[in-house]
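Before I ask anything, here is the structure I am working with.
Removed: one protein chain of the complex. Kept in place: all other protein chains.
Let's look at subunit A:
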């Protein structure tokens, strides 16, 4: 894992913090602007927009301060790591979509095997460990804990 220690992984946050500050400032301004569309009900001294406005003011000011005085960031991922992360997110997004139509077992089997591969294990190990992990978790959730999992189509017990 992180043998090199956390401290050496810090970098200057000039770029990152300024981008974040800009995004947050825009978010705060958008939230402020959008809150005016919330209709205030009858006999209410303050409507549903008051609290979001109350929060977006400090958020906006702090975001501007962050742009002016950026701090530190953790080191951002390299290209290879970023590719793995994007791959994992797409895989998990697909898993979310296919979990119900495919059922827990097939969807999880595919996901877990690819995921283990993404975490750095070779293919053979991924296949074996993935199968063991999926079946083990299925047994644990379905039978030991009695949690309702989506079943494979045409198969139910």
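By our rule, a contact is a pair of C-beta atoms (placed from the backbone, for glycine too) under 8 Å apart; a residue touches a chain by one contact, two chains touch by 3 or more; residues count from 1.
Note that contacts and distances are computed from a predicted model.
Q: Pick from "Nitric oxide reductase NorE protein", "Succinate dehydrogenase", "Tripartite tricarboxylate transporter TctA" or "Putative thiamine transport system ATP-binding protein" the UniProt protein name of the chain that isn't shown here.
A: Going by UniProt, the chain not displayed is called "Tripartite tricarboxylate transporter TctA".
Q: In the full complex, which residues of subunit A touch the absent chain?
A: 1-2, 10, 13, 16-17, 20, 24, 27-28, 31, 34-35, 38-41, 44-48, 50-52, 54-56, 58-59, 62-63, 65-66, 69, 71-74, 76-78, 81, 84-85, 88-89, 92-93, 95-97, 99-100, 104, 108, 112, 115-116, 118-122, 125, 129-130, 133-134, 137, 141, 145-149
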